[in-house]
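Only one protein chain is missing from this complex, and each of the others stays in its spot.
Residue numbering begins at 1 within each chain, and the chains themselves are lettered A, B and C in the order written.
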Amino acid sequence: MDDRPRFRLSIRCPDQHGIVARIANAIANTDGWITEAAQHTDAEAGWFFMRWVFSLPVDAEPALRERLDELARDLGMDWWLAGADTRPRVVLMVSREPHCLSDLLARWSNGELPMEIPAILSNHRDLAPLADCYGIPFEHIPVPREDREAAFATLQARLAELAPDAIVLARYMQILPPTLCDEYPERILNIHHSFLPSFVGARPYHQAFARGVKLIGATCHYVTEDLDAGPIIEQDVTRIRHDDGVQDLIRKGRDVERWVLARGLRYHLEGRVLTHGNKTIVFN
Amino acid sequence: MDDRPRFRLSIRCPDQHGIVARIANAIANTDGWITEAAQHTDAEAGWFFMRWVFSLPVDAEPALRERLDELARDLGMDWWLAGADTRPRVVLMVSREPHCLSDLLARWSNGELPMEIPAILSNHRDLAPLADCYGIPFEHIPVPREDREAAFATLQARLAELAPDAIVLARYMQILPPTLCDEYPERILNIHHSFLPSFVGARPYHQAFARGVKLIGATCHYVTEDLDAGPIIEQDVTRIRHDDGVQDLIRKGRDVERWVLARGLRYHLEGRVLTHGNKTIVFN
Amino acid sequence: MDDRPRFRLSIRCPDQHGIVARIANAIANTDGWITEAAQHTDAEAGWFFMRWVFSLPVDAEPALRERLDELARDLGMDWWLAGADTRPRVVLMVSREPHCLSDLLARWSNGELPMEIPAILSNHRDLAPLADCYGIPFEHIPVPREDREAAFATLQARLAELAPDAIVLARYMQILPPTLCDEYPERILNIHHSFLPSFVGARPYHQAFARGVKLIGATCHYVTEDLDAGPIIEQDVTRIRHDDGVQDLIRKGRDVERWVLARGLRYHLEGRVLTHGNKTIVFN
Partner (left out) sequence: MDDRPRFRLSIRCPDQHGIVARIANAIANTDGWITEAAQHTDAEAGWFFMRWVFSLPVDAEPALRERLDELARDLGMDWWLAGADTRPRVVLMVSREPHCLSDLLARWSNGELPMEIPAILSNHRDLAPLADCYGIPFEHIPVPREDREAAFATLQARLAELAPDAIVLARYMQILPPTLCDEYPERILNIHHSFLPSFVGARPYHQAFARGVKLIGATCHYVTEDLDAGPIIEQDVTRIRHDDGVQDLIRKGRDVERWVLARGLRYHLEGRVLTHGNKTIVFN
């Protein structure tokens, strides 16, 4: 319908009169054409959130950016403008379990996940062949128990070289040090294999089995220093029965982990996630 | 946050440049404050749909309506403006099965369904006591097989007196005549006890049992002359097992019918449903 | 197919060789005809659980009971035999919120819940009219904050008179004293409005909102002295969005509470629930 370059704009600001009109005018005055729009007012917090997708004439981006800068000053607004077809650089980090990695690679290869994958990093060598299948560089950075600090320094240095837009812990079974969490705020996604806030920490399926819950779940969240407590992007559950043992929970849980991580990552890649405090707004 | 009267505006028009800006300006210029906004562009059909909720200063509504009339001419746009707390008049029609009626009345009484119920009409007397419990007038309009035409004339006349904004067929087990369907386009909601387009017509649970499906469903749709073929507002399903007989399907199906009808009706009452051809846009 | 009286038998015993054959022979030798059978072996715990439904010739029940007593001694087995059409006496306890009560009464009246309801007890008068609609005696037993002990003594005495097979806390917003919990082990069902073990205690929807979860749930469990920690019978969840405020969570949660309580209660009434430690086996 429209062959011009497409952009997506996200904004976040204190709620106030006339925001929509001012943004809409900025876009209309740049001859933009809006094709998707979602917004949210958090009435309690008094904040406004928005994600719009629109096309612009070639070369109109700088003028729009200028106008958005002015509006940002007036409205006290954070804003992010990106090409709608941007493919962020995403580093995947894994340990030994292949199910999340193989799912992400299959979706990436299908075109479902708009990203570049400069590298897959792992503290084990097990998943190197899977990376090879999809032609992605695999790097082994061991994390020996007795020398975690040095290992994480190496890892952090290597990440800095890779310059990722996002990092995905696709069942990377190590707790990242605070310094690494802080370097990539709201850019590290983790999949936790429980329906948080239930069963924080280690072996959540064993915890779920012991408690006798009737559903198990998984949670995709941004990583913060506070373990398993970062802003939740996506969650889902699946039903279990009394005849499911721990191994069945692990098997059924793998499916939930896959869906939840894939959906959460897609929302992130498409710029659908905004945060406010420890909560997310997900325009999906 | 804002004690002024709140309105909701829905529009539908061919997609074109600058719609959002023009509507947003119309609202901003009337000193409106937008609190909810959802829109949809059907790129294939080239149509634009929108639902916004905003507050206005007291007495500002006429000016906005004038401005919207102008825009409607320019943009070829249909529009509906209503107070956000409007409670439409809804006539409920039932036969003998209480499950949908009792659910709707419980939700209405809870405040979940913003409507007035001037009357419950039925071709049987069975549900009169349930209507009494909630203090709603119950009227018996029999539909004898040999004289359906006269019965429906009586019914239609009575409906005209009741002047409903919407009519809900809450398991009203009669096919309405075309003349009645035509009088209330997109204002008669039916709950069909199958996941349409599967199992159109009579005894869908028996059809589902015979086919051996693993899920059964229900569909809330606008009634048109074409039986079970109107625009779908909401659908859902529930899982069945090989040991569920037809009676179990009927029992499990009652739950799905309740959820689906209640959700579909709420979307309708809150002005969240727009149609385009035989499809709905549901801003939920 | 078979007009003879139908029974259901549940057993629980340490797992050992030949249990099924011995029970099956006991039933075959009494000329029983099995129509439903479900069993479960907890391999880790080494326990066996079973629920069978069968018909017997008139007057054959005593002989079967005798045989089961012998088997119980041999196998170290607990067993429960009941007419398959038994309708347990169930006292419903409520506070002010009608949604669970109206749902249970509608299902009871539909025939979905095979029980007698000798009385509805409440610490408030609000739901008396709803009880009246369905012709169930309503009794007001206030629980003043300053004299809870005496109030619960009155309540416990009244329950003793009512001699219930089960008690359902259908949003009864009081914590029962241990002495009452102990009198009805595995016979008091509660609906907790969260997906336990998340959000134990007061105001779970507010807790869920604050944490920013993407699904909310409800849990039906047996009441024990340990608040919200008894054996879980049933759970379910529903999806929420960033634009759902606490009031929306409460509204959406009401639906989940209804399903979960109705399903959990039905399993209990039909003798489908066995416990082992703090977990349940649910033959559904």
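In the analysis below, a residue touches a chain if its C-beta (ideal position, glycine included) is under 8 Å from a C-beta of that chain, and two chains touch if they have at least 3 such contacts.
This structure is a prediction, so every number in the text was calculated from the model and none was measured.
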Full-complex contact with the absent chain, from B:Pro129, B:Pro142, B:Pro178 or B:Pro197: B:Pro197
Residue among C:Ala21, C:Ala150 or C:Val200 that touches the chain left out of view: C:Ala21
Residue among A:Arg87, A:Arg125 or A:Arg251 touching the omitted chain: A:Arg251
Contacts of subunit C with the absent chain, listed as residue ranges: 1, 15, 17-22, 24-25, 27-28, 31, 33-39, 41, 43, 46
Missing-partner contacts on subunit B, residue numbers: 40, 43-44, 195-199, 211-215, 217, 231-237, 241-243, 245, 278-282
Missing-partner contacts on subunit A, residue numbers: 36, 98-99, 102-103, 106, 109-110, 112, 129-130, 133, 243, 251, 254-255, 259
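Going forward, only the chains that are shown with their structure count from here on.
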Same-residue or different-residue interface between subunit A and subunit B, half as cut-off: same
Between subunit C and subunit A, distance of the C-alpha-averaged centres to the nearest whole Å: 41
Residues of subunit B engaged with two or more neighbouring chains: 36
